[in-house]
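Since the structure comes first, as structure tokens, the remarks are kept for the end.
Of the protein chains in this complex, one is absent; all others appear in place.
Entry: chain A
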Amino acid sequence: MIRSLALLPALLPALLLVLASAVLGTGARAESLVTSLSSHQVAITSNYTGSQVVLFGAVRRDAQTISRTGPYQAAVIVRGPMQTVTVRLREERGFLWINGEQQKFANVPAFYAALTSAPLDEIAAPALRDRLAVGLDGLGRDIGDTVARGGREATFREALVRLKRRLGLYVESDRGVTFMTPEIFRSAIVLPADSPPGNYEVEVMLFADGSLLAVDRTNFELVKIGFEQRITALAENQSLVYGLGTAGTAIFLGWLASVVFRRD
């Protein structure tokens, strides 16, 4: 008895942990998310014109989950591979318009999509929205800059988001997620042909009554395969061989043309 009492301090943390989990388990347990992407590897082939990846999500509840007054809402955030981007401002010098001031942003996703099932202000309370930085406004604030210049960088950041948006690389849609049943939703992620190869992170958030209930993360990769992949690898890793090969091909085709269309 005395011996087991002496053991108590050592056992205490473990005991508390079990107790705590038991208390939480019987209490209000939040929903969890189950998500699945239609594919985890999107191939760029010779006739690639962009692609689409579909995300399916289900809200998992059990007997202890409390009931919600409002419907579930979901947000899907997709971030493409990171890039360093320079934004330049054309300025009039004399009568020429040339590149003047510039701002470098060192941490910019090449592709960004904020897809939600309803307008953001209906999904999350303002304070939460600010903290999560969902959507293009949030992304704009999030993009780190290399040289801060007392407020001037804000116009460059806005320009970056505007230009990326025009290219279809930044997308925001409050109809991007559809609930098929109150607990099952789908979202189509459309990748334009210009979206670069690399890793695309997908973050799925579940909301109800203005608060965040669950987050799930997954990803897919956009990769060149077959001929396209071999060409790129050769051009990058063995550029001399690639250059000589291209030169040889060009000379061969030039010779072929001179034989086929010989006029003398």
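As a convention for this text, a residue touches a chain if its C-beta (ideal position, glycine included) is under 8 Å from a C-beta of that chain, and two chains touch if they have at least 3 such contacts; residues count from 1.
The rule is simple: contacts and distances are computed from a predicted model.
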Chain excluded from display, named as in UniProt, from "Urease accessory protein UreF", "Probable membrane transporter protein", "Extracellular solute-binding protein" or "Germination protein GerHB": "Probable membrane transporter protein"
Per the touch definition above, residue among A:A58, A:A118, A:A159 or A:A188 touching the missing chain: A:A159
Sole residue of A:V34, A:I66, A:M180 or A:A257 that reaches the chain not shown, by the stated touch rule: A:A257
Contacting the left-out chain in the complete assembly, out of A:S39, A:Q52 or A:Q102: A:Q102
Candidate in contact with the missing chain, chosen from A:S39, A:Q52 or A:T84: A:T84
Absent chain, residues of chain A that touch it: 44-50, 81-92, 95-99, 102, 104, 106-108, 110, 144, 146, 156, 159-160, 162-164, 193-194, 196-198, 224, 227-229, 231-232, 235-236, 239-240, 242-247, 249-251, 253-255, 257-258, 261-264
